[in-house]
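Yeah, one chain of the complex is gone here, protein chain that is, but the others are all in their spots.
Coming up: chain A.
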Amino acid sequence: MELSRFPAYLAGRLVKAAVVVLAIVVCNFFLIHAAPGDPASIIAGQSGSADARFLEQLRAQFGLDQPLYMQLWLYLKGVLTLDLGFSHRQQASVAALLWDRLPATLLLTGAAFLFAIAIGVTMGALAARRVGTWSDSVITVLALTFYATPLFWVGLMLVLLFSVTLEWLPSFGMMSVGVELSRIGRVLDIGKHLLLPALTLGLFYVAVYARLTRATMLEVADQDFVKTARAKGVPEGRILRRHVLRNAMLPVITFAGIQAGQLIGGSILVETVFAWPGIGRLAFEALLARDYQVLMGVFFCTSVMVVLFNLITDLLYAVVDPRVEVS
């Protein structure tokens, strides 16, 4: 893509992304309100007094007595100013809760994402290069095993092996509590805590990337331009890197974009298994407690992430593949 057209392209995409996010917010609002159960009665129940007047008072306080469209309008107005409401259960603003938990989730998913891409693509490239040999078979079997095993089971088994039996790695949490550590020590400590959950979350995608990379590389290797490269005397290693792998990366990028969005949703399970203090666990707790405001906040946050990652994928694609026309 020509650089001069990039700003206009970016602006156009941002406008589209904003429209999508807005639509998602509206959908979320109606979905939540379509679910049975009244938050006011739950709060009332938890505070121990459930008489009608107290309920009425609560409803008025949260705007639940207003017509639905007014509630939507108030919520949208709030979202635009990044005011996502107040969680009465946690006695904190939803935005602050999310802001508190977001770094942990981003750290976990980011690590899992990079791990999956790096290992998956390497495995796929190796398998494609040695197609039909025993190393290809080993990689294929490994990938399929990862692919077929449920996430939480992998997580539990890893905990059993590395935390319980070997006692190498901690089994839950994000950092050791109650110990004084230097800055570097703290980083190492978090790294140790991160290893198992990131591995658990990433393994499934390692399999997907390995399969995808292998298949596309084999497909690309049959194409005419690879033969052209061979005919001009390019050495095999360079053909693989510069001609085959680069072209095979296009579908991988597409999939990485989808995965990046899914990771945050998928992390709910892993965060719960490893007691990782991220958005996923927040969502899980909010769900159990019918904490509507927090749930809507989590939905909003994850949908923004998905849209953002899609946008990044598209931009990356436009940079990597010159054929993507800016129009």
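Throughout what follows, a contact is a pair of C-beta atoms (placed from the backbone, for glycine too) under 8 Å apart; a residue touches a chain by one contact, two chains touch by 3 or more; residues count from 1.
The criterion applied here is as follows: contacts and distances are computed from a predicted model.
Engineer: I notice the complex is incomplete. Of the names "ABC transporter ATP-binding protein", "Cytochrome-c oxidase", "Hydrogenase maturation factor" or "Minimal PKS acyl carrier protein", which is the UniProt protein name for the chain that's not shown?
Structural biologist: "ABC transporter ATP-binding protein"
Engineer: So one chain is hidden, and I want to know which residue out of A:His33, A:Lys77 or A:Arg230 touches that hidden chain in the complete assembly.
Structural biologist: Residue touching the chain left out of view: A:Arg230.
Engineer: Considering the whole complex rather than only what is displayed, give the residues of chain A touching the chain that is not shown.
Structural biologist: Against the missing chain, chain A presents residues 8-9, 12, 15, 223-225, 227-235, 238, 242-243, 246-247, 320-323, 326-327.
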